[in-house]
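Here the complex is missing a single protein chain, while all its other protein chains stay put.
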Amino acid sequence: MINVLDKGYIRLVEKMGSDWSPLRSARVSTGGDEDKNTDNDMDLKDRKLIQYLLDNGHTSPFESIVLTFEVKAPIFVIRQWHRHRTWSYNELSGRYSELPCEYYVPDEDKIGKQGKLNKQSRDTSSEVDASEQIRYFIEACNSADGDYRYLLDNEWPREIARAVLPVNWYTRMYATVNLHNLFGFLRLRNHSHAQYEIREYAKAIEEIVKAHFPVIYYAWKKSQQSKYLKGVRQFHEKFGLGWESSPRWIPDMQDFRIKFMQEELDEYKEAVANKDMVKAFDALLDLVYVTVGTAHLHGFPFDEGFEAVQEANMLKQKAKSADESKRGSAFDVVKPEGWVAPEEKLNQLLKEASTCL
Amino acid sequence: MINVLDKGYIRLVEKMGSDWSPLRSARVSTGGDEDKNTDNDMDLKDRKLIQYLLDNGHTSPFESIVLTFEVKAPIFVIRQWHRHRTWSYNELSGRYSELPCEYYVPDEDKIGKQGKLNKQSRDTSSEVDASEQIRYFIEACNSADGDYRYLLDNEWPREIARAVLPVNWYTRMYATVNLHNLFGFLRLRNHSHAQYEIREYAKAIEEIVKAHFPVIYYAWKKSQQSKYLKGVRQFHEKFGLGWESSPRWIPDMQDFRIKFMQEELDEYKEAVANKDMVKAFDALLDLVYVTVGTAHLHGFPFDEGFEAVQEANMLKQKAKSADESKRGSAFDVVKPEGWVAPEEKLNQLLKEASTCL
Amino acid sequence: MINVLDKGYIRLVEKMGSDWSPLRSARVSTGGDEDKNTDNDMDLKDRKLIQYLLDNGHTSPFESIVLTFEVKAPIFVIRQWHRHRTWSYNELSGRYSELPCEYYVPDEDKIGKQGKLNKQSRDTSSEVDASEQIRYFIEACNSADGDYRYLLDNEWPREIARAVLPVNWYTRMYATVNLHNLFGFLRLRNHSHAQYEIREYAKAIEEIVKAHFPVIYYAWKKSQQSKYLKGVRQFHEKFGLGWESSPRWIPDMQDFRIKFMQEELDEYKEAVANKDMVKAFDALLDLVYVTVGTAHLHGFPFDEGFEAVQEANMLKQKAKSADESKRGSAFDVVKPEGWVAPEEKLNQLLKEASTCL
Partner (left out) sequence: MINVLDKGYIRLVEKMGSDWSPLRSARVSTGGDEDKNTDNDMDLKDRKLIQYLLDNGHTSPFESIVLTFEVKAPIFVIRQWHRHRTWSYNELSGRYSELPCEYYVPDEDKIGKQGKLNKQSRDTSSEVDASEQIRYFIEACNSADGDYRYLLDNEWPREIARAVLPVNWYTRMYATVNLHNLFGFLRLRNHSHAQYEIREYAKAIEEIVKAHFPVIYYAWKKSQQSKYLKGVRQFHEKFGLGWESSPRWIPDMQDFRIKFMQEELDEYKEAVANKDMVKAFDALLDLVYVTVGTAHLHGFPFDEGFEAVQEANMLKQKAKSADESKRGSAFDVVKPEGWVAPEEKLNQLLKEASTCL
């Protein structure tokens, strides 16, 4: 059982299948028989097939793994959860039962302020003193609980008395889903756009999946890579060029990689000079390919870094004149006052990447 | 737009298909072409095919009819609605928008008391003076609204400030579903076990379906009949024996029907005397068949009547001795003190049946 | 593994859950905890809850039981199977693999003739000498296999060479489904309207479900009863009036039940004489109730019997005049020449009921 939020939890009640299940399902396609000793470790061929299935969007082999969770969470979290229509739910009913007085109170440092850029988000970057409002919040919930008991005492039916209970009331459910659809849930709910509270549950689920289906889990994470990174990774894997998962310097390859990138950039320059559009196109593709490959050898978390750069770039402004651009071009985009470079975020990503695994 | 509850509504926004659609879908199975003039009235053959499809559980021809509704309803109603996973939903978000102060207040005569027999229901049979509690209820809601605005004023993010709003707050959604799945919704939600509030929406939907797909709607109602009633109805339809939809006497057939029922009962007696089990079985089957057929000719709403009798029967008690039974058998079940015969309910059903259509 | 048809089979590969699972799911609704020792036998309360859930159409508790099957079946069977969209499928692919020469040949006594009454069915009641055509059939399949190999030998891609293989070719799949949706499959595919070949697979699945989930299985069978039979059964169960599952005589109750039925019929006669419509309605309802109850005490398979009677009734003809009716009524429906009474079928049902369980 993993505790989540102030009074909630999630636990895996039952599961069907293992890391071996998608192999059995996939190999029926090719007429193969699956008589492996599934107690042993998987060999490289098995792992590669799992990665191949996930990289290429094969979904049905992951539908034969099924998990049932027990979840205790606030109603507003469950409301978001129930929008996922591929799960089966059995929930505590306020029609059958008198509900206990259990409600969610946010941690002070998780409240923040209404996000400015993204209409749906909250921004917890600056410290806020919300202790006064939290006292008020708790009082409001206790008052609602009193109202509920008062109506019940006056013989109101449970199903209508509960109408006064707020959406931060805790409820409880059993929820069953297959692994393919669970991955869909995680993609949406363990995402920066998801509300903090449901994201905490999604993170807990990811821990559970990682513990029970480690091979599939890490293959799934890799399969989430952007197209270019995934292509470069497959290339490096195939040719044994290495794939670092924690950041490092690459002394033995450093000169070669720099030479390689410069070469592609020069090919672009030459193609422009020669008005050879195919070569120009090819050179830009290769420059991206080699650059991503270099980052790859460094073990840099490139997709996460790209997101940080993208977020920062979207906050830039267009140059008002060529003078404003340090490159002397009115086509440039420049950094407005107060703009924060993504470097701090990149630094943090490098640190996280060094410690994980 | 149909107003539902104190401040809610439902309206049909868009639809695809008509009473003709399932014919087109069904006739592809038989290789037939559907070049009917669909502006004309349906002929009997078309209507019979629709009835046949519904009576025999053919679902896909009704999946090509699709409806989009706009719904305004309290959160607790929407919570029940969202358990239907075959719909598509787009709902007002408390993360994106500040929610207006609009909440559901039950009508005094719809509150009742907690049901005794059925753990989930409410019992509105006796009059209750709830005016005092309703004042209290409204105050509680206004107080919650004040709490919500207070938190917003203190710059709490919308997504967490809304945590204090009760589940009777109104919300709004667009919801799309095909007709087959809508029938599934209606079966569960326009049912005596459903909560009053969602049932009001289900009733409104039934009106909309009836208006736009009248042939399918009435065929669907008939297809809901119990197995025996449906069998007898199909038999009467096939042989033109009549099928009354409002109660009446049957002077020209009365003697014949009585003779017929007595005959089957006598056959049972004879079979028992002769120890002929097949004939005994057959006679009981025929007695039921002829009795249901007689009720049918009378235009009695037999399934609804059966439910009333069943409910009353389940409240009876077992005879403690043969003396207690008016039939002198300790195997009898007798009526306890205070037991209400189903006749009043049957009377009401006959009245409703006389006015409907 | 259960062998099905001439070369097919079905086996349960994996399952999640047991007879206990729906109890856990259902009791979360009422806030109850489920800490039963699930190794012990179920007590009556547990069994009653399972029956209640199924009788009242609660579906989600049965969605947390999941089964994976391996199936080998002809393509035309798999085609019908794949119309069930709630399963997950992984099938042998003719794009990835060269398909072996394995095809379905029907048993001579299962071929029959095209059904006359029901456009989709076959009629195997009369003996047919099909040995000549079966030889022809086998030759046709071998010829198709030869064509397939010829195209492959000429380097045609597998995915297009397989275009010449007939739909009776065997294929193989893993298929995962939850128990609720499996019941939906069984209702349609272990049904007299289903094609013989897929019905054989459905029957095998029913054996597997019965072996692994016996309590749920028998409760589900009961829940399939017609409305009236179900009502009477619930009444008899509640009052301990007995519920026989194999046919028998009822000497100690015989006089009472006959008196009881006659009493209700007489009440109808009286109500007609008195023009009391409510009493007439009530009497007919009671007559059906008591008659079904009597059949129930006899242990007669009433629903199956009703189907036999219905089928026979639909083959009758309307009386051309009052003379033709043995009851002297032109409203009567009479038996045409060559009409077969349902008694033989009823006899067979009684025999089956005596041996089952």
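Labels A, B and C are assigned to the chains in the order they are written; within every chain, residues are numbered from 1.
Just so it is clear, contacts are C-beta pairs under 8 Å (C-beta built on N, C-alpha and C of every residue); 3 or more make two chains touch, one makes a residue touch a chain.
Here the structure is a predicted model, which means the values were calculated and not measured.
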Identified contact with the non-displayed chain, of A:Ile134, A:Leu152 or A:Val309: A:Val309
Touching residue (missing chain; options A:Tyr9, A:Tyr96 or A:Tyr228): A:Tyr228
Contacting the left-out chain in the complete assembly, out of C:Arg122, C:Arg187 or C:Lys335: C:Arg122
Full-complex contact with the absent chain, from C:Lys48, C:Arg79, C:Lys238 or C:Lys351: C:Arg79
Chain B residues that touch the omitted chain in the full complex: 13-17, 21, 24-26, 28-31, 60-61, 63-64, 66, 68, 70, 88-93, 96-99, 172-174, 176, 178
Chain C residues that touch the omitted chain in the full complex: 74-76, 79, 82-83, 85-86, 89, 93-96, 104, 106, 111-115, 119-123, 128, 130, 133, 136-137, 140-141, 143-144, 147, 150-151, 154-160, 162-168, 195
Where the missing chain touches chain A, by residue: 30, 56-57, 119, 187-188, 193, 226-228, 231, 234-235, 238-241, 247, 249, 252-254, 256, 258-263, 265, 268-269, 272, 275, 277-282, 284-289, 291-292, 294-295, 298, 300, 302-303, 305-306, 309-310, 313-314, 316, 318, 327-329, 331-333, 342-343, 346-347, 349-350
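The rule is short, and it goes like this: only the chains that are shown with their structure count from here on.
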Chain pair, most C-beta pairs within the contact cut-off: B-C
Centre distance in Å when chain A and chain C are each reduced to the mean of their C-alpha atoms: 46
Between chain B and chain A, distance of the C-alpha-averaged centres to the nearest whole Å: 44
Shared-contact residues (touching 2 or more other chains) in chain B: 119
